[in-house]
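This is the structure I want to talk about, given as structure tokens.
The complex appears here minus one protein chain, its other protein chains still in place.
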Amino acid sequence: MSFLKQLTRVRELPVFAALVIVMGLTSVAVPHFFSAKVAVDLFLGVSVIALLAIAQTFVIVMRHIDLSVGSTVGFAAFLIGDSYSKGFGLEVSMLLAIGLGVTVGAVNGFLVAYLKLPSLVVTLASLYIVRGIFNEFASGETIIESEVPPVVNWLGLNRLFGIPYLFIIGLAVLLIAGFVMKRVKAARDLYAIGSNPAAAELAGIPVARRVFFAFIATGALTGLAGALLLGRFNSANPNSGLGLELLVVAACVVGGVTIAGGAGSVFGAFFGALLLQGITLSIGALGIPQFWQQAVNGSLIIGAIALDRYLSSRVKTTTIMGSK
Amino acid sequence: MLQSSSSTSGNEPILRVAHVSKAFGGVRALVDASIDLYAGEIHALLGENGAGKSTLLKALAGVHQVDSGEITLNGVEFVQGSTRLAIEQGVAVIYQEPNLFPDLTLAENVFIGRQPTKGKFVDWENMQSEAKKLFDGLGIPLNPLAKARGLSIADQQIVEIAKALSTHAQVIVMDEPTAALSAKEVERLFEVARRLQAQNQAVVFVSHRLDEVFALCQRMTVMRDGATVGSKMIADTSEAEVIQMMVGREVSELFPKIDVETGESVLKVSNLSSAGSFEGISFEVKSGEILGVAGLVGSGRSEIMRAIFGVDGYDRGTVHLAGKAVPKKNPAKSMAMGMALVPEDRRQQGLFMPSSIARNASITVLKRLSSGLVLSRKKEEHTAKTWGEVLQLKFAKIADSVDKLSGGNQQKVVLAKWLATNPNLLIVDEPTRGIDVGTKSEVHRLLSQKAKEGMAIVMVSSELPEVLGMSDRVIVMREGRMVAHFERNDATPSAVIAAATGSGVKA
Partner (left out) sequence: MSKFHLTWDKGVGLFLVFTILLGTFSSEYFATTSNLTFIIRDVAEIAIIALGMAYLIIAGEIDLSVASMLSLSSATIGFLYRADIPFEAALVGGLIAGLLAGLFNGFLVTVLGLPSLAVTIATLALYRGMCWILLGNKPVNQLPQEWVNLGYSQIPGTFLPWTVIPVVILSAAAWFVLHGTRFGRWVFAIGVNAQAAEFSGIPVKRVKLALFAFTGLMSGVAGVIYTLRFASASPDGAVGYELGVIAAVLFGGVSIAGGIGTLWGVIAAVLSLGVIRSALQLIDFSANALLVVSGSLLLISVIAPQVTDYVRGQRQKASTTKRTNTKEGVQQ
């Protein structure tokens, strides 16, 4: 297959192209659109969602979903500030946040993998339960700037060669996750499970174990994303993370991580997050009222799902009479 | 029992299955089955549908455990009941419908879970080159980088065979591999099988196509009604003898065929075609007639029936019922015009398994059971009970779910549901598949009775005795085309099989 043809078959191409096109068209319409400031806005705004989208990829490729991430990331952000302000130090606070994510992931994972409950319902339930526990724990308080660990604060505000540190962290996680999803045998099993669950069992893959640990991985990254959330806004409150799960799933779907499972990459999810954020910025720059943002997002996701469906329906298998 | 024929390798069999039996609930799938597989041999496993081949293969694949009898591999007891262990012990089964991962590359499909590694990480280059080596070793230049989605069945089988080789399988079983293959692809598969033979594998080849069996295999075993009838070297036998072993019983005794005067034309199918499935199908059925539709699995018979009834669409041609045109792809309209289809797959297409008998039997006639909008549950149950009596359905309570019934009784529920619509044309697709002999007779008696009452019946069946015993006329399909048309007297087993398989054997 020629290089160009191979390139067009890359799953991540549409979203990457869309990103370039959106940014490009806006630059044409609005002079000086793509300035350093816009780039920084883009990178800063995307970091939390991008990290969560990477994490969500682990479960979506297995044909599952994790809707509890919004509640968990908010709780994690709050937890870091809260324990730091109580004198626990940065490392312990971070550990607690990640531990929280791991715990939620483990409960989700257990129910889905071993009790074989549908992940939609399980994570919908944990979305509720985690938010409820979070609200109770927070008792209406807010984490203010002084309670944010200085390192987190610093990372949220500063840049390396002009690129926000939060973005760099996201990029680093992306590269590691990308490597793992491609080169670690157990991670490859996740794709098999999503592609053909029955065949995965027959092939001897320990499906339950993989599903369980995938949810834990998602949880751990969500805990980490709590730090990014805290650093981004320099505050946290019981509403933190509300509604993020849908944006995260949207970023994945738009980025080629199909709900049908078995395909897509963390890179695609990352680009999906960038695209959504890029569109937000473009809408602002083009003078379109901010109110169009959600409608555009929604239409975009529908388009992505329909495109995905169309592309997979074009691949036909051979039938009785030998024709394709 | 088994003939002691000289094996081509001269040694002990690699895999020995001795007098195994297996029952599911009340149905005895295997009664006394035996087979000996030798390394470096291609061994044909023959038998009609329901003979027990599938159950035997599933036991080897590790899906089931047998109830009695022994299975030994290399003289050691073969551990049953686990697919993973079966693969580890060196038995690989390639099913008619391969089970690949559509989104993964061919190389990964072959090596999933066992990918070659560099350090602790997947070594993609190595995996691709190893896969390429396997494909080349089979003589098929597949691209290890291609995704499995969209691959033809023939190519998917090659990937499965490569996978089997990569697990160092000693026994490779191919379950009806040629059913969905074109002639060219069959040739290619034969080459692959011969290569496996040369590599000293023991290959099992399950097929209905005698010409293929005689072209490819060295040894054969015939099963009938769950037992092994005989095993011979191919060189020592003939197609005619094999057919005799497969069919066995006298045809005329079992089925109470009533001679009926036929009436007007009920169904007229003209030049029906659907790209990739069937082409140029034309036939007519009169009232009171039973038209048998014979052919191998995969010849397109079910597809044609589904298109006639309207579940599937079609590209060209027409369907007329009692002179009126039947619109495409509209099952409700077909039903309203007087057509009924008892589908091939009872569990997936014919029944609502967790639902009650009453619900299942009445689902097609709900309008009649309602006064205005209101549906009467009593009428639902009444209709089910009435038809239950007609069909001699055996059940505990009408509210029981159908998955508690035996296969035969389940089929009766499907029949009940369709007979309740009082159709002019009844299409039955494999009406007695997986049913015990007693119920089979009842179903046949029922169909004959309905024909006598004027119903036109189209009966698709892969069971030769059934087709020959029940039909007034027989048409034969092969690879999507209608290749033969027999009146009752001209339809002999060999003539029909010859037409279905394309072999040259005459009666």
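Annotations
As written, the chain order gives the labels A and B, with residue 1 at the start of each chain.
We adopt the following convention: contacts are C-beta pairs under 8 Å (C-beta built on N, C-alpha and C of every residue); 3 or more make two chains touch, one makes a residue touch a chain.
From a predicted model like this one, the values you see are computed outputs, not experimental measurements.
The hidden chain makes contact, of the residues B:Gly75, B:Gly323 or B:Pro354, with B:Pro354. When you scan A:Val10, A:Leu25 or A:Leu120 for touch with the missing chain, the hit is A:Leu120. Panel shows chain B; residues 23, 25-26, 28, 31, 67, 225, 311, 331-332, 334-335, 341, 343, 348-356, 359, 363-364, 366-367, 369-370, 373-375, 401, 403, 417, 436-437 of it touch the chain omitted from the view. Panel shows chain A; residues 65, 111, 115-118, 120-122, 124-129, 131-133, 135-136, 243, 246, 249-250, 253, 259-260, 289-302, 305-306, 309, 313 of it touch the chain omitted from the view.
As a convention for this text, only the chains that are shown with their structure count from here on.
With centres set at the average Cα position, the gap from chain A to chain B is 46 Å.
In the complex of the two chains, the chain A residues touching chain B come out as 1, 182-185, 188-189, 191-192, 194-196, 198-205, 262-263, 312, 315-324. By the touch criterion stated above, chain B contacts chain A in their complex at residues 83-84, 87, 99-104, 108, 112-113, 115, 117, 120-122, 124, 143, 145, 149-154, 180, 182, 184-185, 275-279, 298-300, 303, 479-480.
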